[in-house]
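Apart from one protein chain that is not included, each protein chain of the complex appears where it belongs.
Chain lettering (A and B) follows the sequence in which the chains are written, and residue indices restart at 1 in each chain.
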Amino acid sequence: MKDRNLRTKCIGVLAATVISFLIPGFTQSPYWMHIFINIWISIIVTASLRFIINMGEWSFAHVPLMGMGAYTSALLVMKLGLSFWLALPLAALITAVISIVIYLPCLPTTGTFFFFSSYAFGEVMRLCWIKFKDPFGGPAGLILIPPPNPIHIPGFSSIKFGYLSKIPYYYLSLVCMLFSLFLLYRLEKSRLGSIAEAIRESNLLSQFVGIKVWRYKMVILVIGSAFAGIAGSIYAHYTTLIMPVDFYWGLGVYIIIYATVGGTRHFAGPIVGVILFVFLRELLRPIVMYVPLVYGLILAITLTFMPEGLTGLTEKFFDRSKKGELAKAEGTNEDATAF
Amino acid sequence: MKTQLLSNNPILEIRNIEKRFGGLTVLNDLSFNVCQGEILGIIGPNGAGKTTLFDVITGRYKPTAGTIFFKGKDITGLKPHKVIEAGISRSFQLEVLFPNLSVLQHLIIAYHLHTEVSFLGSLFGTSRSRKKAKATEAKAIELMNFVGLEDQRDKPASNLSHGYQRSLGIAMALGPKPELLLLDEPLSALSPKRATVILDLIRKIRDKGVTVMVIEHNMGALFRICDRVIVLSVGRKIAEGLPDEIKINQEVIKAYLGGAVDV
Partner (left out) sequence: MIGAYGTWLFFQILGINYFISIVLSMIFVTIVAVLMERIFFKPMRGYHIPSFIMSTGLIFVLQVSIISLFGVKDKSVDSVFNGLVKVGGVVISMERLMIIPISSVLIVSFYIFLLRSRAGRAMRAVMQNPDAAALVGVDIDKICSLGMGIGGALAAAAGGLMAPIFVLNPYLGPPLVWEGFIVVCLGGRTSLPGTLLAAFIMGYLRSFVSTLVDPIAAQICEAALLGIILVFKPQGLLGHEG
């Protein structure tokens, strides 16, 4: 029974992957390419946020850290002359290191406190981009970020990134997304994933079976931030223009909305959420002004009537009461030391 | 059955422990020893500081004064995970479990300290790590059978009955393979039938070589299995000795507000 389920899932994932590779075969319009690139990048950010939520904490510094990845990557290429292909992993690494600084003071806090302290320190970082024109470019940000260097395939012509076609960007973001999702999935199934679940379910009990809670929390936060850095890097070199306002709290809320409506219980939740909302925004193009309102309403309705999100509705096995899900979203509220 | 020969080896030494919360002194100049291999009962009226004693031993709170020695090493004020690594673990008075995880998942996590799966290995699902994971799962199943939870294997903890949750709580405390186990009111709110099951479990645990300290209000049940008893009242030790002695001890009877000690 379990195997049959697993096999259907595998086939489904494989099919989805193949289809997503074939999409440029159906349409190459820059409009649609842009939408999909947006989707792939957003999925990386949302899925990595969900990875963090899986351990019981909601971070409001996640999107600013994506911004850090963007700025880092752009600066590495622009100021140090590195190739994008080197800058991308380096940006992820540097973002991970910086996230240690951001999250370290937040570790003693949990729940809402963590939420707001992560926001506070993320905001400090973001304000630094606004304040320091050199090297961050101040409120106007960085412009003319170079696109990735061409990939030379021996025997064939090279793949050029530039203004001519979005297709290379499409595949770049798609491959990065698949890579990130693969890693995030494996991480969740690994021992780290079960430890994360334990911490989420009960900080106190986790301590008392010998789990060094704060250390694992930090590991998870750093890993999640690395993926945010990857997303940021791709974003920077795709849009060639980044400003501090691109990563303000509103975007963080959007990502949280994608994750919540999609469902934080399941790995596929963020994917569903992102796809839903991006297509929704396109549908609402004629009344683009109302997009935040619609988003807000959908969030309100989802939280009220199906707090597990869309993927949570497919849960048939366990009797998950609404209280249990909300408790999961809240994190456990025991007065345990976080260290 | 009480063991006749208790080794006089103190595995835990409580020396002049004091714990204050603001102006309230919860533990006051408390001293006693726990002998290796015994089942030690801790009783006392509500508010005597019994749970706080456990909290202080296991590092949840730091004592304001005094020292604690475990197997000769000073463990006063150590953080919880260090205390667990040293070999002491505890269960909690009110259920502390992972509400949405299944019993089996609980027990696999319980073995966290003694699991050898390497991180990278489990990340990529190497065959070696999978074998190790299987070994841990086997250990978890063994523990599950030991405490009598085999029928509840895949049930999420929040769906378990009270009695099973209690067994699971005890099982979680066994995962870190402690030498000293602290049980906080394991029999509270249990039917007599279930209480007997838990009592048998405690005996089984001791027979495996684990020293056990048990806080309980149900003295009738407790006195059936413990070797010695310590009585606390308002943070002080007011009596120490064999169950039969405690039953007739005047101080103890007075401490329980003049009522006869419930046997």
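Here is the rule we use: a contact is a pair of C-beta atoms (placed from the backbone, for glycine too) under 8 Å apart; a residue touches a chain by one contact, two chains touch by 3 or more.
All values reported here derive from a predicted model rather than from experimental measurement.
Peer 1: What chains on display are touched by the one that is not shown?
Peer 2: Listed by label, the shown chains it touches are A.
Peer 1: Can you work out which residue in A:Pro105, A:Pro135 or A:Gly162 touches the chain that's missing from view?
Peer 2: In the complete complex, the chain left out is touched by residue A:Pro105.
Peer 1: Would you indicate which residue among A:Trp85, A:Phe116 or A:Phe179 is in contact with the undisplayed chain?
Peer 2: That would be A:Phe116, which touches the missing chain.
Peer 1: Can you list where chain A touches the absent chain?
Peer 2: Residues 58, 105-106, 108-109, 111-113, 115-117, 120-121, 123-124, 127-128, 130-131, 249, 253, 256-257, 260, 289-293, 295-297, 299-300, 303-304, 307, 322, 326-327, 329-331 of chain A touch the chain absent from view.
Keep in mind that, in the parts below, only the chains that are shown with their structure count from here on.
Peer 1: For chain A versus chain B, what separation do you get between their C-alpha means, in angstrom?
Peer 2: One centre to the other, that is 42 Å.
Peer 1: What does chain B use to touch chain A in their complex?
Peer 2: Interface residues on the chain B side: 58, 60, 79-81, 84-85, 89-90, 92, 96-101, 105, 108-110, 112-113, 115, 117, 119, 122-125, 133, 156, 158-159, 172-173, 175-176.
Peer 1: For chain A, which residues count as touching chain B in their complex?
Peer 2: So the residues of chain A touching chain B come out as 186-187, 189-192, 194-195, 197-198, 201-202, 204-212, 318-320, 324, 327-328, 334, 336-337, 339.
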